[in-house]
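To start, the structure itself, in structure tokens.
Left out: one protein chain. Kept in place: all the others.
All chains are identified by letter, namely A, B and C, in their written order; residue positions are counted from 1 within each chain.
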Amino acid sequence: MTLFRRVLIANRGEIAVRLIRGCHELGIEAVAIYSEADATAPHVLCADDAVCVGPPPSAESYLNIERTIDAARQTKAEAIHPGYGFLAENAAFARAVSDAGLTFIGPRAEAIAAMGDKVAARKLVVKAGVPVVPAVEDVADASQLPRVAADIGYPLLIKAAAGGGGKGMRIVRSEADLAPAFAAAAREAQSAFGDGRLFVERYLERPRHIEVQVLGDQHGNLVHFGERECSIQRRHQKIIEETPSPALTPALREQMTAAAVAAARSVNYSNAGTVEFLLDQDGRFYFLEMNTRLQVEHPVTEWVNGIDLVHAQLRVAAGERLWLQQDDIRPRGHSIECRIYAEDAAQTFLPSPGTILHLREPGGPGVRVDSGIRAGYTVPIFYDPMLAKVSVWGETRDAAWRRMIAALREYVVLGCTTSIPFLLDVLDHPAFASGDTHTHFIEEHFPSWRGREQHRVIAAIAAAIDTTRPQRAATAGATAAPASPWATLGHWRVGAGG
Amino acid sequence: MTLFRRVLIANRGEIAVRLIRGCHELGIEAVAIYSEADATAPHVLCADDAVCVGPPPSAESYLNIERTIDAARQTKAEAIHPGYGFLAENAAFARAVSDAGLTFIGPRAEAIAAMGDKVAARKLVVKAGVPVVPAVEDVADASQLPRVAADIGYPLLIKAAAGGGGKGMRIVRSEADLAPAFAAAAREAQSAFGDGRLFVERYLERPRHIEVQVLGDQHGNLVHFGERECSIQRRHQKIIEETPSPALTPALREQMTAAAVAAARSVNYSNAGTVEFLLDQDGRFYFLEMNTRLQVEHPVTEWVNGIDLVHAQLRVAAGERLWLQQDDIRPRGHSIECRIYAEDAAQTFLPSPGTILHLREPGGPGVRVDSGIRAGYTVPIFYDPMLAKVSVWGETRDAAWRRMIAALREYVVLGCTTSIPFLLDVLDHPAFASGDTHTHFIEEHFPSWRGREQHRVIAAIAAAIDTTRPQRAATAGATAAPASPWATLGHWRVGAGG
Amino acid sequence: MRISLRHKQHHIAVDVHPEGGSYRIGIGETEHVVEAHYIDETTMMLVVDGRRHHVAIARKGKERLVAIDGEIYQFAPESGSAGHVATFAPPEIIAPMPGKVLQVLVKAGDHVAAGDGLLILEAMKMENRLVAEAAGTVTEVRVTEGAMVDGGQVLVVMKYDE
Partner (left out) sequence: MRISLRHKQHHIAVDVHPEGGSYRIGIGETEHVVEAHYIDETTMMLVVDGRRHHVAIARKGKERLVAIDGEIYQFAPESGSAGHVATFAPPEIIAPMPGKVLQVLVKAGDHVAAGDGLLILEAMKMENRLVAEAAGTVTEVRVTEGAMVDGGQVLVVMKYDE
């Protein structure tokens, strides 16, 4: 099977870097696109070629279908990989790519469209025998709300019919909050997806978010790679994911993966996709949505199943038949991922972009970092504030958990506030350690986190000593300079005893 | 099972960093030792405590048994991990550790002693039914040589009875070279191991180096983790290792792993160890030696088997029973490791220490870097010039091979000459790509390598442009400075087309 | 030498006394014996009362950013005698980044509890709710709905309850 000679990566940040690496490993040249804010972003530097597609705002660059396809044409790319976010779940884009004679690395446009409309998707999977949450679909205006709410019962969840990723979502616990939440959700949905339609459903108390990775070829073969649990969320966005889920019995896993495969088959799904479910406290599960693209958290599936999902995407997109039967897929051990955001968890997770003054990434056995930054890089204010992802593998959940804690303690990012200290506190929480996780975990256990400051005195001592030190330069750069007069190295000795 | 509270790491460099990480992941504090040349070495920085054990030469520091044990006592460490090299295969050290009431993380001293004397080890394994190469043992002086040589037949291999790692080894192809080779080998053996005794054996033409990883507990249970092929060597030291070996059929693997287990059982082996074999071109294998310690190349076994060998060492040393049966161990995919040395392959692999001016390590899926350096670090001249190891995993040998090439092309080490360009040329060689490897691979295919310089013109352009640029400072440091007047960023565009 | 630092709401006065190759460091009533070794410009090894700490440090003007064991601190120098460690919330609510004011939730004179929303700022594609760090009275609202604001711009001024 001949793969592509050159592929355009229609994305930025860590996922673009990861996709470019995946191409290079298969002997494929990778073309980056970039906005004017990203001319020297890490993904541009590792690509074989790069094309500017417009000004910084994503609506004018990374969401510009025409310029993206033009870039592929100019650079003679034969296929386009959309990554996640941006144009990844845009059926019109997938169609435009095909119409331009290029290969879209993802499912057919019809499958994207079918699953992209949450209302239509729900109907489809119900027909395929997949359970769904009680809900009322397509609430067009606020006047219908009180009746809808009464039908379903509080608490309610309002979400965008067109979207994903937490944008346009609101939880409503009482009628008083209904109207303002609806207005805000509609505004966000309109601005994020150009479609203000909303969807109201019963809100499950303390459910787990469980999703199943599927992979199909263009010849009707489809396998799954087990589940991921992504219950740890803030602002309705995942921040810690793992596989296997501590909550799944073999019997439940069997049922949920079968439901996922049924949902995918209902739209003749090909390429990589994810079927998301909520699992309630009584072990009942409900279809949430299907993400018709590679997922941020795909590394945990790769670790445990010994699969490279990006290679797989490229191969099935090129027409290759699946080389794996379901029985060949044997998960091993446990994997956890943490997303590193430039945000301040002590300030309602406000984004905190800035210039990376100093960076030291963790490494060693069982630790993978997918990074979209480098030392000296200024995180642009125009895009999602995720800087990198750390994923680990361990023989058991306990081993993976300990390894993640060790890795995050090694990780140094100075220049912007990151979620690392918060993630460490979440990991340290006894409820996380024992696998007692659910989507309200953060609200419940960290309603007003103020910071992890176990070493405040040591840090103050370091800052004070450094303040008394004669400065070499006024610049804020990280400099690996030769020994200074203050470096009293050589024969020194510490430790208990003499 | 309670593990140790605190462990002393009697080593330096990448392996000390890896062992400290392994301790931290199990909730164990790690104490480093260091020579005066290593006060700020990476392994010292990541330890919880550190003790200076002497001046730079290893004989006065890392090989000093008394000071090492004193350091453990002072810091209240309960166990000592020796890593590889230095005191790792020193039975007297293992005994002294036990006598001090501490746990030696490795096999019993008797097993080290039995396998440490190559002559005695050979007799032992022969009794256990393991095949060995025709040889004459313990050649005390040069006068016996011509007779010995005639008995075995040329080519011959002379090696130290006490040692390993290529030190004190010589190949002799004709009688004329016999006496000088013997003298040089005896000198190296004496200086490296304090024991000048030599061992002469038939030298196999184009054999493969195949070794088997074993792991035993203190209760008589012993498993193996399959083989590693380490045929790519220079100066008789491995530089590229992989598992599985492209040469092994399931039947041959069965035989070799059974022989390895028999060899290990012959000394009641506990903890991690490696049984080395040569495999000739006719598929016959011969016991070479048993390394009674963790091996440099252990990561490839970890990748493929889903095991953390350092965790396993700590657990069995603490008395835990093996938690794995042989049937539980199921290798998956393929792994390759490359050792990154500070050496000049174009100059007979001369060591090339220096100060690391710029460092960028590869990362992403399936790539692991075990590093003993950092930017700004000066590689000391006193120790082995290995800087780091890169290991990769792929679903197939081809996938792992491509990933390794991509990783090495990403790897930037400036400040000393490294083996990276040479490794890339070795990987690129069709004989490596097809798995046609043997221990004379480098001599045969790269008798006079002069450098990999496909980009010499581009590099010269970069150097010339940088030379014309006004310098900010005279120091040789790597500086992440803000944009300079020469950085013409912003809206720029390259690529074919417009 | 007294170094007065602020990290978030914490005021910390550190008395630094160099002594031979090491330091006596006073913080509050406690005195520490400290050895400080610069590994390079951004890495310090501190030995504080016999315990080793591996600290990363970066400089942003007069500020010191410190990372230790996964934690992050940002210290700004303070002048004057700040010998006490007290809870302190800055009275000016500042835009953490450039964005658009979607909604203003308070007006001058309003009394708010800690955690009450003050305004909603759209930035990085998200609606961000800026809240009061402590209970107090809104003395001034400097922006209107729909306004584009710069990072660092003062949005609301508070007077916290005593």
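Note that contacts are C-beta pairs under 8 Å (C-beta built on N, C-alpha and C of every residue); 3 or more make two chains touch, one makes a residue touch a chain.
This is a predicted model, so every value here is computed, not measured.
Contacts of the undisplayed chain with the visible chains, over the whole complex, involve A, B. For the chain left out of this panel, the touching residue among B:A120, B:A184 or B:I329 is B:A184. In the complete complex, the residue from B:K127, B:R147, B:R330 or B:R409 that touches the missing chain is B:R409.
Only one of B:A109, B:V304, B:V369 or B:L424 touches the absent chain when the whole complex is considered: B:L424. Think of the hidden chain as still there; on chain B it touches residues 167, 184, 187-188, 192, 235, 344, 346-348, 350-353, 357-358, 360, 381-385, 408-415, 417-418, 420-421, 424, 448, 451-468, 471-472, 474, 476, 478-481, 483-484, 486-489, 492, 494-496. Not every partner is drawn; the one left out touches chain A at residues 40, 45-50, 375-376.
Just so we're on the same page, only the chains that are shown with their structure count from here on.
Here B-C and A-C were compared by C-beta pairs in contact; the pair with more is A-C. Put simply, the C-alpha centre of chain B and that of chain C have 47 angstrom between them.
Mean C-alpha position of chain A lies 30 Å from that of chain C. Multi-chain contact residues of chain C, defined as those touching 2 or more other chains: 37, 39-40, 52. Looking at chain A, one finds that residues 357, 410, 476, 478-481, 489, 492, 494-496 touch two or more other chains.
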